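Only one protein chain is missing from this complex, and each of the others stays in its spot.
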Amino acid sequence: MTSPMKLSDLAASIGAELSGEGSVEVTSCATLEEAQPGQVSFLTNPKYVKLIETTRASAVVVAPNIKSDRVPLLKAKDAYYAFRNAVVALHGFRKHPHAGVHPKAHVDASATIGENSVLYPGVYVGARARIGRDCILYPNVVVYDDCVIGDRVIIHAGCSIGQDGFGHATHRGEHHKIPQTGNAVIEDDVEMGANCSIDRATLGSTVIGKGTKFGNSIVIGHGSKIGPHGLFVALVGVAGSVTIGRHAVVAGQVGIAGHLKIGDQVTIAAQAGVMDNIEDKSIVIGQPAMPAGQARRVYSLFTQLPEIVERMKKLEKLAEKYMDAAKADSETAAAASSDATPPGA
Amino acid sequence: MTSPMKLSDLAASIGAELSGEGSVEVTSCATLEEAQPGQVSFLTNPKYVKLIETTRASAVVVAPNIKSDRVPLLKAKDAYYAFRNAVVALHGFRKHPHAGVHPKAHVDASATIGENSVLYPGVYVGARARIGRDCILYPNVVVYDDCVIGDRVIIHAGCSIGQDGFGHATHRGEHHKIPQTGNAVIEDDVEMGANCSIDRATLGSTVIGKGTKFGNSIVIGHGSKIGPHGLFVALVGVAGSVTIGRHAVVAGQVGIAGHLKIGDQVTIAAQAGVMDNIEDKSIVIGQPAMPAGQARRVYSLFTQLPEIVERMKKLEKLAEKYMDAAKADSETAAAASSDATPPGA
Partner (left out) sequence: MTSPMKLSDLAASIGAELSGEGSVEVTSCATLEEAQPGQVSFLTNPKYVKLIETTRASAVVVAPNIKSDRVPLLKAKDAYYAFRNAVVALHGFRKHPHAGVHPKAHVDASATIGENSVLYPGVYVGARARIGRDCILYPNVVVYDDCVIGDRVIIHAGCSIGQDGFGHATHRGEHHKIPQTGNAVIEDDVEMGANCSIDRATLGSTVIGKGTKFGNSIVIGHGSKIGPHGLFVALVGVAGSVTIGRHAVVAGQVGIAGHLKIGDQVTIAAQAGVMDNIEDKSIVIGQPAMPAGQARRVYSLFTQLPEIVERMKKLEKLAEKYMDAAKADSETAAAASSDATPPGA
């Protein structure tokens, strides 16, 4: 894809230590199994260590403790990050087919778009919205009026930022719309997958914190505030007025109920249903979401319920036997005591 | 945002009883914690009653039983609805940047659009579709051919109304598309969040009933009929041919299997998996969805499974002891009985 690069130059550029011939030229990246000569691969999962012995890659980015006689290694403490940098060096990021606001995008006259931002066809930016610099808004992204997008934000196709939150006052059986007077704020360096929906706040702002990354089809309710540097996988639903701290890891299809406070560095497992506040550094799993240790025990026993109930049935059988025996005993005792009754009584 | 309003006028306009100085001027709304002088706030959750003592708001909408010496109160039986009306009075609803059909929307020549409806850029309305009056279709909403949208309907960005339902006849291992000849009907006063997908029916109509409100990313299968005045939170999936009565409350990420009949005034808790019909006025919770009372007991015990199994282990230990004792007894008895055997037998 790009011009070839010497291994020695690549090593220098990604901060890796080269073990092997530096003059080898590489042009692109691939997995250990699919790599061809001229390609760089990586090994971060020890499970795949044997593939080093069979890969056709011209070099492999690895952790410092990995050794090989047959393939040049690029050793780095954080091998995954070093490989990422190799991908950047060899492939680079997408070249956009146009600069700035595409004529088929629609930007309200009162909105502002920062320098060097790219808006694809079909993008809509509403009144008074502000888009920072170096942003990429892919086709058909919608940014409602008054919303604020930081710098270097990437929003993939079909996302909607700042639609009205789910606010209705039910009166005499009908739901009356509450004007959603707030906005949505997407801070610097956020990336969002396709078809996400970020509600604007009723009052104030919904906030997606700096550096947070979203997968596809994530829904964030009005007034929620997501801390910086979170990772949210896909199909996650966060209700309204939720606060989530920094460095959250939220797996696919997680649901978080309204008005909760989730601490910093919290990990939430896939499909979990969060119904209570979560403290800093907690890992929670399950529906309802429980601390990981408890959840692992609970789910392990859950899948064994048939065996557990079998064990209980054995106890019940034994209990029946015991009661029969006790009954027999007491009858024997009664008989004995009646036997013991002096004949003349 | 708007021109200031005297508290006495606001009280009159929202049908509240003013306790305090009526000449105070207010301009906007905010939460109790964030409100500044000149802003109106509200209290509907008794949990936050203490904030009345510290809020900087110029007035608070409250239930009739709330008292305060320090801040003017706007008392109303349905305080949340009264506050909603205050937001409407002070903020109003969104002013659209254009009237009617935006030139960057696409409306088929055979479609009809009612008076005063606003279609944003990127909206698509297919052949013979009918949009009522006073509707708002936000950017990139798609209404397929022959679909019908009532009056005062609000559809947020990226929704698709009337795409083909999931209808395929599998024959010899291949899935053959069944023409989806029906349509989708969105009745009056419905509001829909971003990125919802409403299938058209195979035969007949998929119907979203009058006044029903949807959050984001809701999927409704072909031929389903949702009753009037429902509330559906987000990421809900309703399969095909489902009937849901009036005033349903369906929380986030709920799934409802096909061909079911859900009664009136039914509440379904978040992430529930509905696999059976539900009677009127039921509340269901869980996967599989159960009546609320049962579900609360079941889930409470579920999270206690480790303790429950510990208790069972104790019983098992005791049972072992009992069996040992019984064995010992019977051996003793046998010995005793052998002892009792007359020597000369």
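Points to keep in mind about this one:
Going in written order, the chains are labelled A and B, and every chain counts its residues from 1.
In this text, a contact is a pair of C-beta atoms (placed from the backbone, for glycine too) under 8 Å apart; a residue touches a chain by one contact, two chains touch by 3 or more.
Worth saying up front: this structure is predicted, and the values here are computed from it rather than measured.
Contact with the chain not shown here comes from a single listed residue; of B:85, B:117, B:160 or B:267, that residue is B:160.
Per the touch definition above, the residue from A:169, A:234 or A:262 contacting the chain not shown is A:234.
Considering the full assembly, B:257 is the residue among B:51, B:66, B:257 or B:283 that touches the omitted chain.
The residue from B:36, B:181 or B:330 that touches the chain not shown here is B:181. Considering B:112, B:294 or B:330, the position touching the chain not shown turns out to be B:294 (whole complex). Panel shows chain B; residues 106, 108, 122, 124, 126-127, 140, 142, 144-145, 158-160, 163-164, 166, 168-171, 173-179, 181, 195, 197, 199, 202-204, 217, 219, 221, 235, 237, 239, 253, 255, 257, 271, 273, 275, 287-288, 290, 294, 297-298, 301-302, 308, 311-312, 315, 318, 322, 325 of it touch the chain omitted from the view.
What chain A contributes to its contact with the hidden chain is residues 1, 28-31, 34, 78, 80-81, 83-84, 87-88, 91-94, 97, 102, 104, 120-122, 138-140, 154, 156-158, 189, 191, 193-195, 211, 213, 215-217, 229, 231, 233-235, 247, 252-253, 270-271, 287, 299, 302-303, 305-306, 309, 312, 315-316, 319, 322-323, 326.
To be clear about the criterion, only the chains that are shown with their structure count from here on.
The distance from the centre of chain A to the centre of chain B, with each centre set as the mean of the Cα atoms, comes to 23 Å.
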